[in-house]
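Note sheet for the following structure.
Of the protein chains in this complex, all but one are displayed in their positions.
Chain naming follows the written order as A, B and C, and within any one chain the residues start at number 1.
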């Protein structure tokens, strides 16, 4: 039986110690916090915010393991298994499945600039190699490739392709995918500043990074907009969240500020790995003020 | 003494056998051809056309080795050492230097979306780790990051940053870099359809992929435009080349068609590695017709 | 007392006779239909869909007159008074006010590419010349100028600037304007494929062209989404409308298909004026099929 994914799925940061190693204790603590105090509906290690691209293969494996073991079946774990060649994506994906992942998060292979036909072959290869659901992830700003609704609809023919995280920034993509393949594929919002819009269009969930340190707000928005259908309350909360969401999304320092935000709520996760660097003191102070306004209390 | 790079530098394809392994014999043969019959001025293994992103670390090392050994000092070898983390780029770069590379080709680390300040730190780390020249490589379409002239000028403060390959597609970048840092950094054209324009602006060379199978034409254009200053003859040759250059650049299948082109001149290099696939028969036939028109004879 | 505008405001087509003259009978008939059978909440002659840019000054005056006289106070009439110089925009605006317009629709003056400071001066001049509300209109695809939320917030300082029609295509503009100046300015959706998203964000209305021939559907969507707060029913209707909205918005022939659509519901409005031309028979047949699917019956 295929588990149905819906709700708030944090793209987990990968905590690092001060000497740059993966901090598994902090990772397990963060996951525990997100599940028990944040009530999130799933977790996604090794996404963009998780800096998978800066981890070794061995580190990717241990991060997946820690995540799956800590979740311990309480919420589904989707593992990011992207890379820049088909062979490596298949390997990562098979490994994630063997470790017990409930699903995979998969953007287009980056740097290579495959055509749409080649992407169909690529995802077919992954589809054939695993038996767990695949969440496609359209993020042309990082991969150089735009997975259009036409392509998404075509990829939805593949048995395990059941979800898509839309991060193009164009919300008409969400409505077009739902309109054209709504029964076949479920859409997750992948742009923090389009969350409410995506929910009202029928998106079943939201994958983001800011949720690492603001889980209660994210979960409450999902409950209000999707489960309770209380549009006015949802809108009110959304507008309270938008200064933070918009600030971080448009900063050019998404991962850096998300890591800083974890520190601000008392769950330090260390610096990002190069080429990214820790947010400056000035950036942290600015973020702190925005979060305090949202929370209505000092951090 | 630092060797001065100028002229035609092919971004070498990485030949593959039919079962998908790197074909070192074909690679050595291609390099020998390009040097002895093509008279190219340097070679660049492990660039974008070389599918470095789809090779293992071990393969990257052996491709660099074969290239350096085959060149054997006859022309400089710049090794592409890019990756998506600073640590790995430094490692690849140190290894390339230890193998005898004459320089490095380095785009922004991909997928990570570093800020300009972070890119300065990143390239500083590479600069400090090696003693060979670095050719920056601006290709926002693949990396997601635009290395503007402002940033290039700033990076040119680093001792080993002596060259830039401009692949943004905007030729005013070439004139702006030369105008603002002309004495400090040398520009190589990185867009095949802007080669002649770049030369007349003062670019000292051209890094491309199509030169893998059209070396004589590329070298002749450089001689006419840069060395002999015969503008009219250069223009005439350029317009004869443009149907091929433009077709391949705008095809969305650059590496695929370059590999097909090598086959068309009798130097087969096998298929690209997934996610890329071999050009279709129809694509090859179309390319053949264009190349025959350029050559003025059947292939 | 300033009348509050909200709801569905058709950007009226300008009907033409077969010999290319403005057809005032058809215009009056269309307005009567929209008000009495469509229950629209206001009308806007001389917007983009009204081809104001292809009418003479005298024709603009008579179209405004016919619209105001036909509406006869039953619904507010906003008159498009845009042009490419400040002087002419002020003239058109004063004339519209003197004819009895309830408000003005005003994009940035086109072709001239004014700066944001110059736009502030421009709209200040119009603001000072009239005493009726101004609806700003951000349509960079036609005017060459992007009126960002920063500028909109600044323009909202002007006494008569009370509304903005957002047609940039980026729905985060809607939330940003509402978030930053929600008490001061009211947003109308100006992209047909973002109507529902805009409503849930707090947009108070929708200005469009397709409503010329689908008024009941547009009004019902507003009622469901804004007045009744029945999100699920609104979404269901929106998805039924989207094939038509999306087809026309992305056709590159917006005005042409809107005029064809009027013919399809039995209210022919003649051809557009050059440079636009009547939709082809093929285009009309395709549109007819889409509309019949939406209506659930043959036209």
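The rule we apply is simple: a contact is a pair of C-beta atoms (placed from the backbone, for glycine too) under 8 Å apart; a residue touches a chain by one contact, two chains touch by 3 or more.
If you're wondering where the values come from, they're calculated on a predicted model, not measured in any experiment.
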Practice problem: In the full assembly, spell out which visible chains the left-out chain is touching. | Solution: B, C
Exercise. From the listed residues C:28, C:99, C:112 or C:233, report the one that touches the chain absent from this view.
Key: C:112
Self-check item: Candidate in contact with the missing chain, chosen from C:233, C:276 or C:294
Solution: C:276
Quiz item: Hey, which subunit C residues sit against the chain that's not shown?
Solution: 48, 51, 53-55, 84-88, 108-115, 117-119, 121-122, 125, 141-144, 252-254, 273-277
Quiz prompt | Where the missing chain touches subunit B, by residue | solution = 169-172, 175-176, 178-179, 182, 193-194, 196-197, 200-202, 229, 231-232, 235, 238-239, 242-243, 246
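Rule of thumb we're sticking to: only the chains that are shown with their structure count from here on.
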Quiz item: Connecting every touching chain pair, does the picture come out as line, ring, star, complete or other?
Solution: line
Exercise. Give the identifier of the chain nearest to the protein's overall CA centre, each chain being represented by its own CA mean.
Key: A
Self-check item: For subunit A paired with subunit C, centre-to-centre distance based on mean C-alpha positions, whole Å
Solution: 38
Practice problem: Give, as an integer number of Å, the spacing between the C-alpha centres of subunit B and subunit A. | Solution: 35
Quiz item: So which stretches of subunit C touch two or more other chains?
Solution: none
